[in-house]
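As you look at this complex, bear in mind that one protein chain is not there, while each of the others sits in place.
What follows is chain A.
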């Protein structure tokens, strides 16, 4: 069971149980839905962006612990960030959850999801909310899918 804790770290279990920013923003400037057709996980993200800065970000949806915790941690990480910083942060996060290389610096709490790299079938869970944010920023009309 000990190696299970590498994936399901306390922080992840906590964010799964009590997701942060788990709400709707009434009048978002940007919003998008993400869908993982393989497992049916869905997430909706809402952003309030003013002058290139993410003033507020929230999400709703149902999914596994990895996708819920990842969405919750993402909202914490992105609040107050510049829109231009989202891309590089997603890239760094993607590296953490997919490759065996050293954790890039500056990820903060997001690095608790590094355990996902040993579970290739779960990478899509960890990145679903991020894909949705990217779609929102690109103002996609269609829900994005991880497939």
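Note that a residue touches a chain if its C-beta (ideal position, glycine included) is under 8 Å from a C-beta of that chain, and two chains touch if they have at least 3 such contacts; residues count from 1.
One rule holds in what follows: contacts and distances are computed from a predicted model.
J.: Refer to UniProt and select, among "Phosphate ABC transporter ATP-binding protein", "NADH dehydrogenase", "Cysteine desulfurase" or "Peptidase M14 domain-containing protein", the name of the complex member that is left out.
T.: "Cysteine desulfurase"
J.: Looking at A:64, A:123 or A:137, which makes contact with the chain not pictured?
T.: In the complete complex, the chain left out is touched by residue A:64.
J.: Please pick, from A:73, A:89 or A:125, the residue that touches the omitted chain in the full complex.
T.: A:125
J.: Extract the touching residues of chain A with respect to the undisplayed chain.
T.: Against the left-out chain, chain A lists 1, 3-5, 7-8, 13, 17, 38-42, 62-66, 68, 119, 121-122, 125.
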